[in-house]
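Just one protein chain is left out here, and the rest sit where they should.
Take a look at subunit A:
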């Protein structure tokens, strides 16, 4: 059976892991390649590298990083952060990325998704959506790392993105991100049951039970988290063992 996926996310700035990590076993906790390789060895199913570099050197450092990752890591990985053109993506895929994720640039220019799908196939196009539940009871799309609100509903943009050729949706709830109070079950369930492509839930995972909830109750295909893994609050082998005991199909 196809398994549910556990995906650690690494935030990268100028080629280094940020937000901090706490692994004594690593020679260099800031090296995303070393950390990614450790997660792969522990049973992570995929990795996401999110680049938040804002300098002009971004393209070069990211390309070099992706090349190093693909030499050392034996599971699939996605690269995201500020990707806005077919050329950007070509460079990253040529250097060994399996998938790329697009967010703000795709919202501002939806045809980017279609161009990427035509050029590289939908299997490598992940549409990342940051969303927030507003007082009116609707989930809206936010851009620029959550700084800019739009009037577009999350489900509408997700459906359009899939029609344009996105092969997966990476859904982050801004209401839940960083709270460790659990994933956004309702919007995750809405997308996971209404879209014909896999949905990766992100934001709020704090306990192993939260992962059970997002798979069992919200039907997510994959769950992404960062700091709980970086600070060893939850070990990936323990998490997957726990999920298996709860009758959730995982790769052990």
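Convention: a contact is a pair of C-beta atoms (placed from the backbone, for glycine too) under 8 Å apart; a residue touches a chain by one contact, two chains touch by 3 or more; residues count from 1.
Note that contacts and distances are computed from a predicted model.
S.K.: Name the chain not shown, per its UniProt record: "Imidazole glycerol phosphate synthase subunit HisH", "NADH-quinone oxidoreductase subunit G", "Cobalt transport protein CbiN" or "Acyl-CoA dehydrogenase family protein"?
M.R.: "Imidazole glycerol phosphate synthase subunit HisH"
S.K.: Among A:30, A:145, A:198 or A:235, exactly one should touch the missing chain; which is it?
M.R.: A:198
S.K.: Of the residues A:35, A:79 or A:93, which one touches the chain left out of the display?
M.R.: With A:35, A:79 or A:93 as choices, the missing chain is touched by A:93.
S.K.: Give me the subunit A residues in contact with the hidden chain, please.
M.R.: 1-3, 5, 40, 45, 70-72, 74-76, 93-96, 98, 120-124, 167-168, 192-193, 196-198, 219, 221-222, 251
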